[in-house]
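Here you go, one structure.
The complex appears here minus one protein chain, its other protein chains still in place.
Coming up: chain A.
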Amino acid sequence: MTSVPDTPEPGFRLSQLIYDTRYRSLTIQVVVLFLVMAGAAWLVDNTIRNLNVLGKDFNFGFLGNRSGYDIAQHLIPYSNDSTHARAMLVGLLNTLWISFVGCITATVIGVFVGVMRLSPNWLVSRLMTAYVEVFRNIPLLLWILVAIALLTEVMPAPNAYRINPTTGEAQTSMILFDSVALTNRYTAIPSMEFLRSLGVVNTPFAPISLDVVAVLVLFAVSIWANRRFVGWANAVQAATGVRPTTWWKSLLILFAPVIVLLIALGFRLHEPTLQGFNFTGGTNVSNAFVALWAGLSLYTGAFIAEIVRAGILAVSKGQTEAAAALGMRSGRIMRLVILPQALRVIVPPLISQFLNLTKNSSLAIAVGYMDLRGTLGGITLNQTGRELECILLMMLIYLSISLVISGAMNLFNRKVRLKER
């Protein structure tokens, strides 16, 4: 039987671009690409034209000029003689700092509440449900404003801590052995002090205390040593079936060297004292920071709690029952069996909650916490009138932060996800 040869391919016709399924998708993509490019070109052209009409140019030279304004909260040295670029950096660090501590507390709250919500105890689970529903369903800005209003209105003014010369007593006294003062402006806490300090290295970015570096390095070494020790204990347990007592030795390895170093450096806490209008000598944690921190943590914590709950429910009940059959208690079941498996479900949505928290931290403007939005996008923008440059720069920075967080969390996700062999 002879096969009929395929009819020879006719020449390419233009209509094939639309009617031929082999080319159609390509055609559509090219057209859309052109439209997107035309749209972008129009936007850029419109911007340039309007800037010309206004007589404004587009340059970032202002970043090198003296800022002239002060920022209350700065993690690195800053004064009004610093540049706008430095002010931007101060704001960026404030954003990163609030996001960092916010993500940690939100995660702790979220895991705790998520687990507790599944508790068989009726009261506990209902309380947690109430928490989640209340915080999740009211806008974050309102929580932040409530927090700052409470702190401002309820706490005493620093003046209330002043000792009245006639009565010899103050209206309010400091708490925790006279080391912490809660006021309507800030919480004054003790600062660290090293009497026999190793010194400070001044870099253009920030001065680095060698004492802190030494303590951190030593602690890292201790952690590494402890891991070796636990590894040894595991090996012994695997070989003999008897686990050596480790807990006090672990504690000794972890903390004894650090404590010895701290004593050698003459570490002590310097308590804040009321001088003039305000507390000095300690560290003043501004209420704006506390309010923002509380708002972000509690709000995002409610979302994380739901993610954690969903993750736990996604682990089949058989796992719990099997672990129980092996004689494990419920705490160990949760820690060793359920949570490791639940993490695979939890981590991807957790990433977006971390990103949300970081972006939501720009609500700092409502309480006067000087984050990136407050310095670069607020005061610098206003004093220099460089709206376009400031906003573009700010968008770029937020985008970079988000991508870095996302990338890091994806790495973590790759580590905990199910390894298929």
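As a working rule, a contact is a pair of C-beta atoms (placed from the backbone, for glycine too) under 8 Å apart; a residue touches a chain by one contact, two chains touch by 3 or more; residues count from 1.
By our rule, contacts and distances are computed from a predicted model.
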Missing subunit (named according to UniProt) among the choices "Amino acid ABC transporter substrate-binding protein", "Aspartyl/glutamyl-tRNA(Asn/Gln) amidotransferase subunit B", "Allophanate hydrolase subunit 1" or "3-oxoacyl-ACP synthase": "Amino acid ABC transporter substrate-binding protein"
Among listed residues A:102, A:272, A:301 or A:378, the absent chain is touched only by A:378
Given the contact definition stated above, which residue among A:46, A:121 or A:400 touches the chain not shown here? A:46
Chain A, residues in touch with the chain not shown (by the definition above): 46, 50, 53-56, 68-72, 80, 152-153, 157, 159, 184-185, 275-278, 280, 284, 287, 365-366, 368, 370, 374, 378-379, 381-385, 387
